[in-house]
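Dropping a structure here in structure tokens format, bear with me for questions.
Part of the complex only, each chain left as placed.
As written, the chain order gives the labels A and B, with residue 1 at the start of each chain.
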């Protein structure tokens, strides 16, 4: 289990270019190790993340620098969905703009009930168009558009109802509930989870029939994994499975 | 109105290959008859369906057999969406893995408030990748992913809020409410419903402008149906329409 903690509360955990680069590195480190099973992203202080560092986005830095910032940001957000382990956001406070995009990009997201979520870029003349890629794919269109056009925050409860969050709990239980979900994920076989996560991302971008064709093949491949067969045998024999956590086929 | 009842409660209504084949046959029988207007799928016993029969998925059966199981399963699930009459799931109990996929695949789904829904395959080393095709298109992504990664069941109420179900009622009213919806569907013209159901599936897989082009043509075709004109005339004349339930055009 890897914990990544946004650790610049004085700057409201702004996703500066260096913060994004360090996040990318933290996510990628040993990501292919059989020992890594889940990543939790949380933050120090009352703001989960306020999004991009606006001081980096003035005309002084110039178009090329701006391009690099958004390119790196998109890399981090898509990386979260593409790495072979689930990434859990644990939010205790305010998540705005690219900070809200980060929450939307995680596979699972828990928040304390005092947390709020907003895309207020429109108020500072920078419409949250890249956050909208993640948020527009997490919540219904009209929810996303009202957030984008008005900048008005939504509560943790609204975020839960609309699909931005997986679970909302009182602040004092946030850590324990997050760890409980992380433990459940760690209790599963790593290659099985990796196969399933990749298959999910792939099939969701396909039409229904292509999705069934690709997912059906994944099921058969999953059954050929040593851990796939171990799980089924353990179930039939009414015992706990013993995972190898390795990408090995039954007949390898 | 056709009732299909999963009838192997001793095996938790597992979707074995033979159960899937029989389901496919039950759905297809006389599916083009003007007398068939709606199909209801329900189950005997406290488990709606526990999904695939794991005993069929051991390495003893081999890759070819596994492929056939998932191919048949995808056929049944897509058939439900492609037949010309609405298919209603009536769930009273636990629906897991491919059993949950079956609920997600139906056009309308009612459940008693004690029912629960889960994709626990990850716990037995077989990630619910094919159930995810149907569930990921029914509920928000993060809801689907938490179900898939943790295997934790969601309640009927959560399933309703997130779009997996159309209605949740107390157990004692489940049958009556389901029949009431089925009766409403039977009160409509069969070719009108068939045209609309097919158009819905098609346009949802298209981009917005192509969707409007195809759906607009469907509206014009619908108006050319004898039952389309009968409905509008009846409305204008303030009387009940008398449907032919046949695919006939006004000028045929």
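FYI, a residue touches a chain if its C-beta (ideal position, glycine included) is under 8 Å from a C-beta of that chain, and two chains touch if they have at least 3 such contacts.
Predicted model only: the values in this text are computed from it and were never measured.
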item: Whole-complex copies, counting every chain including the 2 in place; value: 3
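By definition in this document, only the chains that are shown with their structure count from here on.
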item: Inter-centroid spacing, chain B versus chain A (mean Cα positions, whole Å); value: 31
item: Residues of chain A that touch chain B when the two form their complex; value: 86, 107-109, 137-139, 161-167, 181, 184-185, 187-189, 192-193, 195-197, 199-200, 203-204, 207-209, 211-213, 215-216, 218-220, 222-225, 227-236, 241, 243, 250-251
item: Chain A partner contacts - residues on chain B that touch it in the complex; value: 54-55, 57-59, 63, 66-67, 70-71, 73-74, 77-78, 81, 122-130, 132-133, 136-137, 139-146, 148-152, 161-162, 205
